[in-house]
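One chain of protein is taken out of this complex; the other chains stay put.
Going in written order, the chains are labelled A and B, and every chain counts its residues from 1.
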Amino acid sequence: MSWELIRDILITTVPLLVIFPSLFAFTTWIERKALARIQNRIGPNKTGVPCTRISLFGLGQPAADGIKMLFKEDIVPKGADRLFHLLAPIVALIPAMLVLCFLPLEFPWAKFVQAPVQAFLLDGAVIFFFAITGLNTLAVFMAGWASRNKYSLLGGMRAIAQMVSYEIPLVLSAVIVVMLVGSLNAADIAAAQKGYQWHLFTPWGLAAFVIFFIAALAETNRSPFDLPEAESELIAGYFTEYSGFKFALFFLGEYIAMFAISGLAVTLFLGAGEGPGVAAVPALSVAWFIAKIFALIGIMIWLRGTLPRLRVDQLMAFAWKFLLPLSILNILIAGFAWHVAKSGAGTGLKAVVWIASLITLYAVARGLNRISRPEAAPREYKYAE
Amino acid sequence: MSLLGGGIVKGMAVTLRNFVGSYFNKERLVTNDYAWRPKEDAELPQSAGQYPKEEGEQLSDTTTVTNYSRNFPMLLHDGKEGDTPMDTVRCVACQICERECPPQCIYIEKMYDENGKYIKSPAKFDIDVSVCMSCQICVEVCPFDAIVMNSQFELSTPDRFGGLLLRRDDLLKSNDYYHQIHPGEAAARDQRMADEKAAKEAKKKAAAEAAKKKAAEKAKAEAEAKAKEAEAAQAEGAEEKSEPEGGDSKEATE
Partner (left out) sequence: MTQETAFYLLAIIAVLAAVTAVRLRNLIHGVFALVIFFAALAGLFLLLMAQFIAAVQVLVYIGAVGILLLFAIMLTERVTGDDGRRITSRGGFWGATAALGVAVFVLLPGIQQTDLNRLPAELAEANATAADANATMAPPHTVEALGKRLIEPYIITLEVVALLLTAALIGAVAVSQGARRVEDEEEASP
């Protein structure tokens, strides 16, 4: 290992390890503020600069939370598996951090890098992304099992079932982009969308994006798919028995995973770092990338403030009977459209394909929605008349 | 034919309206000045500032909660606020709510007098509010309108087990109090109860009248029968005067 290689690795990884955890703190503040406003509350507004009365809209709250978490007592239940209880938050955080390096963030200082250490230039970047995010499931199960608590175990079991089910539509909708671009390389996918040829702006790309986003919500256990950590049912599910710093690690891992999967959505469908002014100032591309990630996270927060939690049967029916058939159909349509475009068809034919695929996708989605919806019986009272 | 996902969009529009509105319309901020309250409560005194401004400030009286607040159940009685004579308590300890309660946080014991006879009142009625999930199913199923939702929220206590177990006497509240906290709902409930009572009474009256009529008819028929018999007896009696009781005894057996 030469000194240059170590320097290059540091140049490429340290920014990721600094930027995203600090964005995490900011995101928790945004989330608390936004949810509060949605519920006509104010949200954190007291904590600011210590020892003064400057509150800065409560921006000191994440720091205060962090300090509280650090100094809290670390409680391990009596019957718990101590090793796994310790390992679980670490295993949850590592894959989330690891996949950040597959996002095509072109930092301005990347030109000093000489060795091929930028992971998003890997030929299989997208498939690595999915492979490594899958490890998160293991961490969740580890936490649920090691706590020796029925709620935790239930949360862990729910998490595995949910994550395994939603990984399929997630990957299948990403496959469309890989198919259209012809590469698993994140930088190639970003380059293919140059000139505002974002995949979002095609019918199949739009459908794939919606499926991807829904599946991403489920993968990161966000509301309305937060069954594994349902506070009101499972008392926070798999991290019922976690406190203090371990809980903070879980929390951090979850938010980093949100950033990562939003980043992948931005790469695949929203033209990566493309935006006004990038041509003149290349450094702006990172800013645009992060802004797009924040737009997606904003929608996630908005949805959390809007939708109630799904039932378990609804969750499974939605994944297997709605998202999966729709994404398979979408692959067929995208393949057909790609062939039409490649055969040098005129604008008229292309427009026909566009409209036809839009109508087909919508009609099939409606039909699937009607078929797949589980029936809910009215509540029956056993003892009252 | 509704748009696919239209419901989600509609819901998101509602939350967006609340989000934006909370920045422009100060009256929306429920937790800030208690300024937002329904129109019918407008004349109630406004509490100033955020809660709790001063140490030991108590806000969970009837003036600080809105009409729509629902927290944990309470038991109604028809007496005056403060004193709770057991004969005005609406609950009859039928235990429907106890059995219907999803988290099973209600515990009821029936009341018996010294002879062991069941008098329709609860001897014990405990709700563990640390378990209660505020679902209102007990309110829905109660056939006697005895259990309704309270809006008292200051239940914090240093005693984790005893302090959160509300006993019968903690739960008993007067109908007047109910009118104060949830005027609309209480009025509607009273109206419905009155209607039901009136309907019942009307039915009873009708039944009584019918019974009376029936009785009268029966009496009439009997009288007629008697008269007939008497006539017959008289007619017979002209020939056989020796056994007049035979007819009477025959009627008695009928």
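Everything below uses one rule, namely that contacts are C-beta pairs under 8 Å (C-beta built on N, C-alpha and C of every residue); 3 or more make two chains touch, one makes a residue touch a chain.
Please read all numbers here as calculations on a predicted model, not as lab measurements.
Although it is not drawn here, the omitted chain touches the following shown chains in the complete assembly: A.
The chain that is not drawn here is touched, among residues A:I11, A:A25, A:M157 or A:L307, by A:M157.
Remark: the omitted chain is touched by one listed residue; of A:G124, A:G244, A:P282 or A:G298 this is A:G124. Remark: the residues of subunit A touching the chain excluded from display are 1, 84, 114-116, 121-124, 127-128, 130-132, 134-135, 137-138, 141-142, 145, 148, 153, 157, 160, 164, 167, 183-184.
Everything below uses one rule, namely that only the chains that are shown with their structure count from here on.
As a whole-number value, the distance joining the C-alpha centres of subunit A and subunit B reads 49 Å.
Looking at the complex, you find that subunit B touches subunit A at residues 4, 8, 11-12, 14-16, 18-19, 21-23, 28-32, 36, 96, 99-100, 133, 140-141, 143. Of all the residues in subunit A, the ones that touch subunit B in their complex are 34, 37-42, 232, 302-303, 305-307, 362, 365-366, 369, 381-385.
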